[in-house]
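Omission of a single protein chain aside, the complex is shown with its protein chains in their original locations.
The letters A and B name the chains in turn, as written, and every chain counts its residues from 1.
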Amino acid sequence: MVETKKINRAAAKRKQEIKYPITWAAIKRQRQLIYMSVPLLAYIILFAYVPVWGWTMAFQDFKPNLAFAQQTWVGFKHFVFLFTDDNFLRVLRNTLGMSIINLVLGFVTAIGLALLLNEIKNMYWKRTVQTVSYLPHFLSWIIVTGIVATSLASDGIVNDVLMWLGLINEPIVWLSEGKYFWGVVGASHVWKEVGWNTIIYLAAMSSIDPSLYEAADIDGANRYQKMRFVTIPGIKATIIILLIMSVGHLLEAGFEVQYLLGNGLVVDWSETIDIFVLKYGIAQGNYSLATAGGIFKTVVSITLLLGANWIAKRMGEERLL
Amino acid sequence: MSAKKTSLSAVSASATVQNKSGINRIEPILFNTFNTLFMVILVVVTLYPFLNTIVVSFNAGNDTIRGGLYLWPREWTLQNYRAVFVSGTIYDAFWVSVARTVLATLLNLFLTTMLAYTLSRREYIFRKQITLVFVLTMYFNAGLIPGYFLMKDLHLLNSFWVYVIPSMISAFNMIVIRTYIGTIPESLVESARIDGAGEFKIFWSIIFPLCKPVLATIALFVAVGSWNSWFDAFLYTSSRQELSTLQYELMKLLSSSMNANSNPAVANGGGVTQDTVSSMVTPISIRAAVTIVASVPILVVYPFMQKYFVVGLNVGSVKE
Partner (left out) sequence: MGEKKISLFRMSLLMLLAFSVVLAGCSSNKGSTGSSGEGNSVDGTEPFEISVYIGEAGQQPTPDNKVYKKIKDELGASFKFEFLAGESNQKLGVMIAGSDYPDMMTGNTKLVSAGAYIPLEDLIEQHAPNLKKHYAKYWNMMKDPSDGHIYILPNYGAYNGEVTSSWYSGPAFWIQKAVLAEFGYPKVKTLDEYFDLIEKYKEKYPTIDGSPTIGFEILNNDWRTWGLLNPPQHLIGHPNDGGVVVNDGKAEIFADKDYAKRYYQKLNEINAKGLLDKEAFTQNYDQYMAKISSGTVLGMFDQHWSFQAAEDSLTTQKKLERTYVGLPVVFDESTRDHYRDRPALNVNNGFGISVNAKNPERIIKLLDRLMEEDWQKTLSWGFEGEDYIVNEEGRFMKTQEQRDKFTDATWKLANKADSLYRFAPKMEGYFSDGNATDGSAQPEEYRASLKPYDVEFLDKYGYDSYVDFFSAPPENPVYYPAWSVDLVEGSEAKVANTKMTDLSTKFLPRVILGSAADFDKTWNEYVSEMGKINVKAYEDRINEVLQWRIETWTVK
């Protein structure tokens, strides 16, 4: 085991040591690859990067009816508003807290479910379960939060089951306690997305060479060992890549769930950055503040992304960049 | 390639030999029972909200308000679906959605995979730079208004092509495909090169067909994304009814009460009469009907795509 790890790292390092310098000769040699990719690069620059001139809006008091030259410049006024608001830190904390919970729960449940689904031998049952499991993905949050709210009500199913099991004596008003809120959001996310999230992992699992499983059988490996030594390593690259990308999205806890399930009693725990920016930005016609919020999120996201990528590199794992 | 070899030896080196054959006989039964039970619970828990939505969509709005509907409609009606289909705009919008979904899926699959292939070649000199440029796009958004101006300048406003052209490549999908291509043995590519094949030919004839599982996945993602999108119709084509998409039409039905808050007159009862009251809120039952109409087409199509990656694949004809 230990030897294999060392072999891995050494091989990886060897790969990394090979540098591919950019020379005219190289360009000529790889021109097909260049034709296949550089036009697409130009495309994405046009559609994603060119509009970024709009970030200047964050430094103005933007009024949509005035031309660019007529806007008033206010420097960092909107950023100051954002950062000095009493609620800002709280809102940041909520966003990160819910994101991390969603991230961890999301990964664990999706991979776990994918592994279990992989063990199903009967094709029709497997396909049925898989199809049904991602049905909630198609329901909008408006409907899902309606169901969640009904389930968590005093006469809802959650309280009924808990009382029947004898775990509580009186119904709990779940949505009135801030401390439960993050859990409720996490559970709702899992319910809605676990089936959908397994799709990628199942696709990755299907690319694992079956002869590896055969070899494991020959060596007498049991189910769990096969999972541990064949399946999971087989999809490890996928997992790591998705993990790195998700870390970059840590500020995207979203707003629909929190907005729909939140209320005055839990607002200190439910308000996220997106809700805050929406309330004081777009909802007030303050496009500048909305843009400032967006810039802030981007800066943090890219920092997190690069950080996660670097950690993966240090650990000798598959990297994104 | 060498990674696969090492994991094979890892398996052999560390697998303990099963001692009693008795355990081997009971364990699958136990496990499968547990697994099946678990899956049944999963199915119930995930199917129920959907069934409930179907039930609500067939229940009279007046009655649905009371709540307490579970698995059977209390007051059966087709009225909700009538409300969805009544102005007739749904039918044309449906075809527009189909057209954009099919086009977007085909274009995306081809372009994204081609790009993913080039970025999977470790020797590609621009690999790092291009990957970075693409990956960063997932983390920023230039904003509504600049985006709008771009579409305007490109003459994509009020045109069908605004649904397809700006979203032909997604960085996320590209990364997923690139990762998958990474699991295809280099030896296949090398032997093709030795045979004199150019990069594009390698991509088209060898890699692309081998990517079926991930292509099916990405096709699903793109199709669902394209099918569900309404925001672009909202911003860019809303003044041309004939370009409306299915989701946008349905969205119009859903948002009756969402915008009242931007109009204080409404929130203070200005101009509300007994007749107009009913148009102030979208009943739950109509929301349910809208959901069903929106998701049924995709749900019907997807199971047919599933067979492409549920079955294991023979990665290559080259034996190690």
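Everything below uses one rule, namely that a contact is a pair of C-beta atoms (placed from the backbone, for glycine too) under 8 Å apart; a residue touches a chain by one contact, two chains touch by 3 or more.
Note that the structure is a prediction, hence the values are computed from the model and not measured.
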### Summary
Given B:V55, B:V224, B:M251 or B:V293, the residue that touches the chain left out of view is B:M251
### Residue in contact with the excluded chain [from B:L47, B:I145 or B:A192]
B:I145
### Query
For chain B, which residues reach the chain that was dropped from this view?
61-63, 65-68, 79, 82-83, 86-89, 95-96, 98-99, 102-103, 106, 144-145, 148-149, 152, 157, 160, 209, 230-231, 234-235, 238-243, 248, 251-284
### Touching residues (missing chain, whole complex) on chain A
61, 63-65, 145-146, 149-150, 153-154, 173-176, 260, 263-268, 279-280, 282-287
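The rule we apply is simple: only the chains that are shown with their structure count from here on.
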### Task
Could you please specify the touching residues of chain B with respect to chain A in the complex?
2-4, 6-18, 24, 27-28, 31-32, 35-36, 38-39, 42-43, 45-47, 49-50, 52-53, 67, 111, 114-115, 117-119, 121-128, 130-147, 149-150, 166, 168-169, 171-172, 175-176, 179-180, 182-183, 198-200, 203, 213-214, 216-217, 220, 254, 262, 284, 287-288, 291, 294-295, 298-299, 302-303, 306-307, 309-315
### Summary
As the complex stands, chain A meets chain B at residues 1, 4, 7-8, 11, 15, 18, 20-22, 26-27, 30, 32-38, 40-41, 43-55, 57, 62, 64, 113, 116-117, 119-120, 123, 125-136, 138-140, 142-144, 146-147, 150, 191, 195, 199-200, 202-204, 206-210, 212, 215-216, 219-223, 225, 229-230, 233-234, 237-238, 241, 245, 248-249, 283, 287, 290-291, 294, 298, 301-302, 305, 318, 320-321
